[in-house]
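With one protein chain withheld, the remaining protein chains of the complex are depicted in position.
Chain IDs A, B and C follow the sequence of writing; residue 1 opens each chain.
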Amino acid sequence: MHHASNTLLADYRRVRRFSEQLCAPLCAEDMGLQACPEVSPPRWHLAHTSWFFETFLLKPHLPGYRVFHPEFEKLFNSYYNGIGEQYARPHRHLLSRPTGDQVRQWRQQVDDAMAQLIPACPQLADLIRLGLNHEQQHQELLLTDLLFSFSFNPLAPALTSAPPLDGTTTPLSFSDFDGGLVDIGARDGFAFDNETPRHRVWLNPFRLANRPVTNGEFRAFIEDGGYQQPALWLSDGWAWVQQHDIRRPLYWQADLDQHFTLAGLQPLDDNRILAHVNYYEADAYARWAGLRLPTEQEWEHAAGQAGSEGQVADNGQFQPGAAGDGPLASLFGDVWEWTASAYLPYPGFQTARGAVGEYNGKFMCNQMVLRGGSCATSRDHLRASYRNFFYPHHRWQFSGIRLAGDLT
Amino acid sequence: MHHASNTLLADYRRVRRFSEQLCAPLCAEDMGLQACPEVSPPRWHLAHTSWFFETFLLKPHLPGYRVFHPEFEKLFNSYYNGIGEQYARPHRHLLSRPTGDQVRQWRQQVDDAMAQLIPACPQLADLIRLGLNHEQQHQELLLTDLLFSFSFNPLAPALTSAPPLDGTTTPLSFSDFDGGLVDIGARDGFAFDNETPRHRVWLNPFRLANRPVTNGEFRAFIEDGGYQQPALWLSDGWAWVQQHDIRRPLYWQADLDQHFTLAGLQPLDDNRILAHVNYYEADAYARWAGLRLPTEQEWEHAAGQAGSEGQVADNGQFQPGAAGDGPLASLFGDVWEWTASAYLPYPGFQTARGAVGEYNGKFMCNQMVLRGGSCATSRDHLRASYRNFFYPHHRWQFSGIRLAGDLT
Amino acid sequence: MHHASNTLLADYRRVRRFSEQLCAPLCAEDMGLQACPEVSPPRWHLAHTSWFFETFLLKPHLPGYRVFHPEFEKLFNSYYNGIGEQYARPHRHLLSRPTGDQVRQWRQQVDDAMAQLIPACPQLADLIRLGLNHEQQHQELLLTDLLFSFSFNPLAPALTSAPPLDGTTTPLSFSDFDGGLVDIGARDGFAFDNETPRHRVWLNPFRLANRPVTNGEFRAFIEDGGYQQPALWLSDGWAWVQQHDIRRPLYWQADLDQHFTLAGLQPLDDNRILAHVNYYEADAYARWAGLRLPTEQEWEHAAGQAGSEGQVADNGQFQPGAAGDGPLASLFGDVWEWTASAYLPYPGFQTARGAVGEYNGKFMCNQMVLRGGSCATSRDHLRASYRNFFYPHHRWQFSGIRLAGDLT
Partner (left out) sequence: MHHASNTLLADYRRVRRFSEQLCAPLCAEDMGLQACPEVSPPRWHLAHTSWFFETFLLKPHLPGYRVFHPEFEKLFNSYYNGIGEQYARPHRHLLSRPTGDQVRQWRQQVDDAMAQLIPACPQLADLIRLGLNHEQQHQELLLTDLLFSFSFNPLAPALTSAPPLDGTTTPLSFSDFDGGLVDIGARDGFAFDNETPRHRVWLNPFRLANRPVTNGEFRAFIEDGGYQQPALWLSDGWAWVQQHDIRRPLYWQADLDQHFTLAGLQPLDDNRILAHVNYYEADAYARWAGLRLPTEQEWEHAAGQAGSEGQVADNGQFQPGAAGDGPLASLFGDVWEWTASAYLPYPGFQTARGAVGEYNGKFMCNQMVLRGGSCATSRDHLRASYRNFFYPHHRWQFSGIRLAGDLT
């Protein structure tokens, strides 16, 4: 067995095991929760990530492999039109069968077969890496989806115990960047297709905040009537505020003293980094502060030069912490940072051939780019060129704000 | 202990046990299923029926009784505005906690306490009887709700094994009734408030079919283009057909060869009694047949003179059978029979005082009366004066058709 | 020419002319207003009523008659499925063509042709009478639809000048009726099919209020928190109140001092008869008053013995007045009175053959019966057996409340 295969198999086992570890504290009843069409039940995430390996690796490449159940290809296909029929997304919570036990058996069968395939087919390494990165994405979704579904239960269920908060808020300051002609996009190592090709852009001089916005700073926005001033908001954002009578970030309780977390209802610590705001709120906050959000190119350019790490999924806290010291603290981890950039193809972008070509390109419309990873992202899933994307109204991710501004 | 209390306690134990027996074949994952706001998860039904006894009996009447959990009063209040806040009905599937084990512990605590209360307070017998009838109603809903939720799973889960069909279709014939001044409404024994007061009505001479419509007869309606002829339909019914592109009864598969049942996908037997049509379909079928649906008064008047029983929940088949012989076969059991009567108060109707007064009266608008009970109704829950009611578009109950006509 | 034909032609001319008189104060811009799918523009009413005569009378019966425009049959067919395609109801306001002038030309052509047909075909008299009653129904709708559409204009347009109020509120009292076996339904003269056949019903003894509820009395209900007490409301009614945050009758302004009328914004006179409440509000008010609504049979039985007339369309005021003296004041005119009866077929009811058979029967589901006519109904369109019907949530008709109760 090659060393590369050895490493890949070890990575495979580690990533797959982490999915199951995340679910360990859950009961069978929790595993089916789905509070809205955008989120999926934990059990579905466990199944869908196995579906990826069975569909794209084992069926076409492992001779003699027999699928666990012929219906599962359709049941756990999330959106790949090239793969054929899909089960309606809003109905995923209705799949009480396969049960959790059956899904775990399926995972075991897939893992056993992958342990054969990985050493036998080194040429599939890239596709397998894609499968592992795909599973890491679903690990993050599993956490944020579960938080959302749990939030509908007045009993306030918890996945973890409350994490301690180390540190206090560093005063806000800015780093200056000269800009100019810079290169943007993935270099070496694994990257999703949407991070390619690496290409040249022109940046005006800009400055970037030393840390994300905190709960305490956002509370000041609320107390200043931020949610009541149309002049602070994008037109679609103001319509969203009015239609849903929005007055605070998702999970903040009406008293602004507590918020709902994966550790249940917890006191809102003003020193902690703010999460669960959408693009409209991020943009309005920045306007209120007399600043703006960074573009994704500015962010990536800065991240190539500095940037330290905050809370990541490996720590098991699943909450942003306090921002540390340094010029670009918490650039990675803690919260995904909304950028002012629409999610669009890079110049010269090409989708992959076949069904995995549906991975990223077809979502390049109506969404905004977020950068940096969150407290629910695995450490080895973070990188400066990573482009996450969500609709401007989405709030259920660990999404926050880092301020930027022009330099004249 | 009085004999009456003895009987009541035995009834209490029997009815409560039946709820749990119905759920015995289900896994924890099934117990949370809720496919639409109108249906509730099995676990919720088990909890809500305990809520009734805790709220209306144990809290006010058993000294020293401590509620199992202070939040449950709100979580499992279905609609009693007088009891205060309610948990949003469409979100019941999001209550993964309390788990099935906790709900069973709650049931046990309630049952233990009721075993003290029943012999101690004979004056509460009527309210306890109401609680037991309430639980029997929820047993039927548990079955029809589960069938509906299961129907969204392409794996076609089953609660029971397929029941055999005994008998064939008796030819359609009619019994004649003279009508005149007759008395309608509950006499002795337990009855819901909506069956009272007993009162006088005038009936013209009418005739009533010897049995309900069968699958085979309804198939003829479909094959004759029944779903394509607006002249057969009420205006609201035709709008419903067009909006949802309806072409067959609920659970019938597109090939008209199979239907989904609590025994999974099964062949559609033409001899079996038709179920899962709504009022619009029942009315259109009757018009197509040159006849009409009976009024609830005609039905009850006939039922007071004759009427035999088909499948009931006690048999554990949970499917209508073939109609037997006799002048009014399957009048009780098999399927609830849509009547041409809107669900309205009887002359002189008074609601009960207090929160249980919300039981029936406030639903007396926009719904139609069904009579006779179904294969999911317990035998001792059937009676000639029983008024069931659903909206005209509802199809998920075991609801069918018995034809009637005028005599001139 | 026969005397009957003479009379019919005179009636034809009078009724047709009244439609145009109602529109005389309107500008071309007003004639296209449609504020919701349930209402139609004045111009559409003028066209549709001509469509009736062209489609059912002139085309089949007047040799050589040429339709005014071949597309109009589809454009102005309201709901007769037997007549073929229809233009989508919510889009009627988009028919700027035919213009008002063209519609008036069409009316003229129809009227000229009808003047030939009426004397020539005495056997068509019943169908022509139906057409005239149909036009009178649309005259009432034209007024109530216009009021609704005008109400969206902050400039508060008016059709008429403000009518004076004569009289004050007579104190509430009741007439007693013995009930027993009584006959209900149309006798001689013109009647819609839904008023037939005349048939026997049993009525318990009851009492009926001397007059409808006034604005002042309903204000007391509001001030007593009537819209905030769920126990007063039917379940569907309470859901309606909460969903739309209802706090007062349609057209009442928030200050409860003014209401919008066909004479524009006017002071709310407590002595005037209340209008523009729906069935839910009528039912809640009656419950609050410790009474109930009458059944349609009780109402008709009482109306056969007494009943005086209030404001009718002929007066041109288009507002309810103050109730006069006498045992059953304003039984006819002023406001349609909600009954506790669902709109269902009478025993033995048969629809007419052909397309006019769609006139009434297919609406016999989900609606409630109103009796007595309103200030927008023509005097010769009123009769004791007349059954009007609307959905329980509808408020844009001149619909009010007359209280009833049981006699024991």
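Here is the rule we go by: contacts are C-beta pairs under 8 Å (C-beta built on N, C-alpha and C of every residue); 3 or more make two chains touch, one makes a residue touch a chain.
Predicted model only: the values in this text are computed from it and were never measured.
*Asks:* Taking the complete complex into account, which shown chains does the hidden chain touch?
*Replies:* A, C
*Asks:* Quick one: which of C:Val15, C:Ala47 or C:Leu95 touches the chain that's been left out?
*Replies:* C:Leu95
*Asks:* Please identify which residue in A:Pro60, A:Gly225 or A:Pro347 touches the non-displayed chain.
*Replies:* In the complete complex, the chain left out is touched by residue A:Pro347.
*Asks:* Mind pulling the chain C residues that touch the left-out chain?
*Replies:* Listed in rising order, the touching residues are 27-33, 35, 43, 71, 74-75, 87, 91, 93-100, 149, 152-155, 157.
*Asks:* Footprint of the hidden chain on chain A, which residues?
*Replies:* Against the left-out chain, chain A lists 79, 81-82, 181, 199-202, 204, 230-231, 233-238, 279-280, 283, 340-342, 344-345, 347-348, 358, 362-366, 392, 406.
Throughout what follows, only the chains that are shown with their structure count from here on.
*Asks:* Which chains sit in contact with both members of the pair chain B and chain C?
*Replies:* none
*Asks:* So which chain ends up closest to the centre of the protein, judged by Cα positions averaged per chain?
*Replies:* Taking the mean of C-alpha atoms per chain, the most central one is B.
*Asks:* Work out the mean Cα position per chain and let me know which chain is farthest from chain B.
*Replies:* The most distant chain relative to chain B turns out to be A.
*Asks:* Where the CA atoms of chain A average out and where those of chain B average out, how many Å apart are those spots?
*Replies:* 46
*Asks:* So, what's the distance in Å between the C-alpha centres of chain C and chain A?
*Replies:* About 59 Å separates the centre of chain A from that of chain C.
*Asks:* Listing for chain C: what residues touch at least two other chains?
*Replies:* none
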